[in-house]
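Take a look at the following structure, please.
Of the protein chains in this complex, all but one are displayed in their positions.
The chains carry the letters A and B, assigned in the order they are written, with residues numbered from 1 in each.
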Amino acid sequence: MAAIQAIELSKSFQHFQVLNRVSFEVKEGECYALFGPNGAGKTTLLRILATLHRPTSGRFEMNGYDGLRQKMKVRESIFLISHGSYLYDDLSVLENIRFAIGLRGGNPTASQIKRALDRVGIGAFSSLKSRHLSAGMKKRLSIAKAMLVQPKVLLLDEAYASLDERGVDMMNTYIREVTREGMTVFITAHDRAKTAEVAHRAGVLNRGELRELVVSELLTAHALF
Amino acid sequence: MHFFNVIRWIAWKDLLSELRNRENISSMFFFALIVILIFSFSFSLDPKTSKELMPGIIWIAFGFTGIIGLGKSFLAEVHNDCMEYFQIVPAPKGAIYLGKFAGNALFMLIVEVILFPLFILFFNLDVLEKIPMILLIFTAATIGLSALGTLFSALTVQIRAREVMFPILLLPLAVPIFIGAVESTRGVFSGDPLPLYSDWIKLLIVFDLIFMVVSFWVFEFLLDY
Partner (left out) sequence: MVASRFISKLQRYEGWFGIASGLLIMVGLYLGLVTSSPDYYQGEVVRIMYIHVPAAQSAMLAYTVLFGGSLWYLWKRDPVVDNMCHAAAGIGIFFTSIALVTGSIWAKPTWNTWWTWDPRLISFAIMLLILVGYVMLRTFLEDKEKEATYAAILAIVGFIDLPIIHFSVEWWRTLHQPLSISTRGVSIASDMLIPLLLMSIGFYLLFTYMLMVRTQMLYLQHLLEAKRGRMLSKVHL
């Protein structure tokens, strides 16, 4: 069954057409990696799939739910990690996690949270106010949230941004593990070598249009765009 | 159940933040204090005019309190894109509204309860036996101001001219609250029997109910596309 199905998605903002009839499909348990130049529309596409923006035309389905008419159902089964960290400066790491997941209806135990924080490498910082976190630590915190939420589809905008090399490996280990367990992962990235380690499929978004790639191209092609 | 948990999480988060930095309550309190001082200099208050003007002055002070405090209600959410999280989280948007509303109403009430004894002191008000009724009026008017104020705060928080737009939108629509609050407060202070001013309290309560329901319903559209 297709976990993500996009059908002729187009998006224009006030002064700009960003996506032009983008269609693709991602199966359950697959990791799809999207490349493309800055400003090509990768983030916009991800945000539409996350039900943040309404597409100008076209439709999409996430886990079988209509992205436009069954938004709540879609939101229950996906998790987005994007530019915004969704953190409150005055709250500690632990409090932020409990709040974010509490809003979703979850109630992770203290030990579950500790385990997730340890896995992403910030276990020592659970009482630190999030205003003191670096960008990389905030990214790790978002991954810890994803581990606790266990969505059916994980949307990762700039998967490796802000992460140091151990962080990048940790991310890849996580992606490998969850795709094996059936989670679908959709990432945008710029690091071809690291992405090739985990991606089952890949594509390039350029000037609003999507071109499918063979994963081996990630390592062999001279330039993708 | 999830619905009430969301309200609790939001109220918890706001209370925790406020306890940590006390920014909202202190700015509300000091602003109201300044208003009181300016009024006491502007009018020569013999006991008779004092009785006439007091209700108006009190509610002008509380009104400014509301503008300062309520206007900042979603300020923490603008940082780190937390408003976006409210959009994609699978939580009922009306519950998010109620959680914010509850926190706002509570903060405003706390400031009013701290300020009122100062009014009694500075202006020699002889109203100690009437405290329960006064508290009822304060609560009813504060609920109305918070109901509208929380809504308009969400509407204006992302505008650069937020501090100007918020009072421009709120004050005309809050006219019934001010009329009801001032008239019922005046009734209590003058020692009138309850039936003489109970209509004003009923006005406040009806207003509260209508606009809590309307704002609750409308928030679904506000926090979504």
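In the analysis below, a contact is a pair of C-beta atoms (placed from the backbone, for glycine too) under 8 Å apart; a residue touches a chain by one contact, two chains touch by 3 or more.
Since this is a predicted model, take the numbers as computed values, not measurements.
Novice: From the listed residues B:Asn21, B:Thr49, B:Asn124 or B:Gln158, report the one that touches the chain absent from this view.
Specialist: Selected residue, touching the omitted chain: B:Gln158.
Novice: Touching residues of subunit A against the unshown chain: what are they?
Specialist: Against the left-out chain, subunit A lists 12-18, 37, 39, 53-54, 207-208.
Novice: Just the residue numbers, please: which parts of subunit B touch the chain that's not shown?
Specialist: 148, 151, 155-156, 158-161, 165, 168-169, 172-173, 175-176, 179-180, 183, 199, 203, 206-207, 210-211, 214-215, 218, 221-222, 225
Methods note: only the chains that are shown with their structure count from here on.
Novice: Using the average of all C-alpha atoms in each chain as its centre, how far is it in Å between subunit A and subunit B?
Specialist: Chain centroid spacing, subunit A to subunit B, equals 40 Å.
Novice: Quick check on the complex: what are the subunit B residues that touch subunit A?
Specialist: Per the touch definition, subunit B meets subunit A at residues 2, 5-6, 9-10, 12-13, 16-17, 20-21, 76, 79-82, 84-85, 87-91, 96, 224-225.
Novice: Quick check on the complex: what are the subunit A residues that touch subunit B?
Specialist: It comes out as residues 50-54, 71-72, 75-76, 80, 82-91, 95, 99-100, 102-105.
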